[in-house]
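Following this message is one structure expressed as structure tokens.
Shown here is a partial selection of chains from the complex, left in place.
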Amino acid sequence: MIQLFTRDIGLAVRSGGGFGLALIFFLIVVVLIPFALGPDQSALALVAPGVLWLGALLACLLSLDRIFGLDYEDGSLDLLATSPLPLESVYIAKAAAHWLTTGLPLALAAPLLGILLNLSFESGKVLCFSLLLGTPALSLIGAFGASLTLGVKRGGLLLSLLVLPLYVPTLIFGAQAVHSASLGQTFDVPLVLILAISLGAAAILPFASGVALRVNLR
Amino acid sequence: MNSTSTSKRLWDAFWQLANPKVFMGWSGRWLPWLVGLTVLFLASGLIWGFFFTPDDMRQGSTVKIIYLHVPAALMAINGYLLMFVGSLVWLIRRQHVSVLAAKAAAPVGMTMTLIALGTGAIWGQPMWGTYWVWDPRLTSFLILFLFYAGYIALWAAIDDDDTAADLTSILALVGLVFALLSRYAVLFWNQGLHQGTTVTFVDGAKQENISNVFFQPLLLSMVGFGLLFLTLLLIGTRSELRARRLKVLEARERMQ
Amino acid sequence: MLKVSNLSVARGGVSLLQDVTFEVQAGQALVLRGPNGIGKTSLLRCISGLQTPTSGEISAPESVAYAAHADGLKGQLSVLENLKFWADIYGGRGPEAALLAYDLEDLAQRPTANLSAGQKRRLGLARMLVTGCALWVMDEPTVSLDVQNVTKFRTVLQAHLQAGGGAVLTTHIDLELSVESLDLTGYIATAQSPSSAFEEALE
Amino acid sequence: MIPDLGKYAVEVIGAYGMSFLALVLVCFVYIRRSRSVKRALIAAEAGKDA
């Protein structure tokens, strides 16, 4: 499991799809927002928490279909399935690698990018914290969706369709936490709820994904 | 003693339905009656509601939309629950009929969701001055629509039937958990304009919030929508079973 | 080591083989033969647990080393890294012996994407050695190999058998191995046999 | 014939029209699929016996 995790991270870094790219995508979304919405500073500060969360979500989403897709196409997944490693562990290793290369850098960079959108540093800290708690859920749910759409070619959009409604609660609580913080209100309830979603996803989804992978390889 | 054995016999008879042959026979026999009942209830409920109910003092004639809106909303939710149960039975007992019923339920459920959304939107314009607000109940329905769409799209995207059955069932299971979570999240996020539930059944009796004039045709119409759902469900499941049989025959053809 | 009894195999809802029965003991190899599309690959997938047979029994070791038509190698990783990865996953032997056996030392640091078809296949075969599994299940292992490398494969396989391993393989060309072979043409499923209980119930 | 719907006639009739359209459409789709599958199955079974 550890080996698979490190291999996946190695592959991500090696093929130029590592830590940097998710970040840069995030940056670009943040940069495009003022173009799309107009440059008014106070308006930007108002939308900043939501936009940053949405950007993180989309950055995750863009890289989902590669979680299992590449291994499926070149036959590695068949071989992994016949190896002593259970498919549940394969799922966990891959979701973890995805989080480390996507969610973690996004969470760490978010407070800095928040400055571009006129977000206060205090809110930025809450943003970072909420992303740290929430992006594991995004990776776990996303990898689950990827395991469902494995056999479908051009499954990218289907994957988005399946996964996005599942992302709704995480997004709501995440944006809510930062929003409350930026208004000076308490924000611990949404944070706890995000954590609960991440933990719940980690508890249930490995089994669901294991079954889905086995079915898809059949 | 006797009662347990009766319930056990009923239970066994119920599972007999999972046999495609038994199901085809049973559903074929009941379908004509069901169609008749559906037409009866739906027509009487809607005609009564549309023609023979007074206008509400606040909402004017728009109150007549309720005879479509509420039953459709009800069936949209029940459809999802049915899909969930069908999927669960498939995953546990590998009964094809149940998963095919879930498959057949999805498009009807999605249509019901669309009707609830559409009539709600049309109702919203005169009542709230806008077609759409991000009210929790409305939002939940939009998410429900997405769940239906995802479920149907996943069925459509996978060639092999048993694979598709397994994967869509897993999706339905995980989806229900997240649908409930979304409902909670949405309530947390926004309070909203939509009325609370006024049609409640407490000990079989209705509460006083809604007057009998409106309530009786609404009840008929709700039963009608339910029957329509059931009819379409049976027709759809029968088609799916036949389609499976057709595939088997074609596969056999291929081998010769 | 491997015992297959009365196995029926289907793929995509079509019955392919029925009543396949054979046994592979430690130290033995079995070559499955049969024309294209008869179901060799499907049978091997059943044996390695990727697919469930429609009926019959398979008793195989917990973990087998499966080599499919596709090699499952990562183009961005070097030859050595690919081998190391699989060695770690199986918790098997180190990659040195495997590199040596297929003469891959010179290529060890090359990215796998830049190998020729035959070099990739050799790497795919070397993978079997690092798994440390006793039973090898191989689908046309010698595709794209030149004559010299086929000889190499034969030597490796024989060493594996001598060490008490077993193997099931398919091939269309003559490998000049002195092992038993099983022609699957005798086991083709008849059109009547339904491929699942559900289909039976539909009749 | 049609009751007096006051100033909301467009809304009410629109809602009923839209709902009927949707209901008729699903019914139509389900019945058509049922017919076509049934026909194809009968043809296939006839072919099998022949």
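Brief remarks follow.
Going by the order they are written in, the chains are A, B, C and D; count residues from 1 in each one.
The working rule: a contact is a pair of C-beta atoms (placed from the backbone, for glycine too) under 8 Å apart; a residue touches a chain by one contact, two chains touch by 3 or more.
What you see is a predicted model; the values in this text were computed from it and never measured.
Composition notes for this entry: the full complex, per chain label, is A x2, B x1, C x2, D x1.
Methods note: only the chains that are shown with their structure count from here on.
Our note on geometry: chain B versus chain C, Cα centroid distance of 48 Å, whole angstroms. Shared interface positions of chain C, i.e. residues touching 2 or more other chains, are not present. The residues of chain B lying in touch with chain D in their complex are 46, 50-51, 55, 60-62, 64-65, 68-69, 72, 107-108, 111, 114-115, 118-119, 122-123, 125-126, 228, 232, 235-236, 238-239, 242-243, 245-246, 249-250, 252-253. Touching chain B in their complex are the following residues of chain C: 12-15, 189, 191, 194-196, 198-199, 201-202.
By the touch criterion given at the top, residues 144, 148-149, 151-152, 155, 158, 161-162, 164-166, 168-169, 172-173, 176, 190, 193, 197, 204-205, 208, 211-212, 215-216, 218 of chain A touch chain B in their complex.
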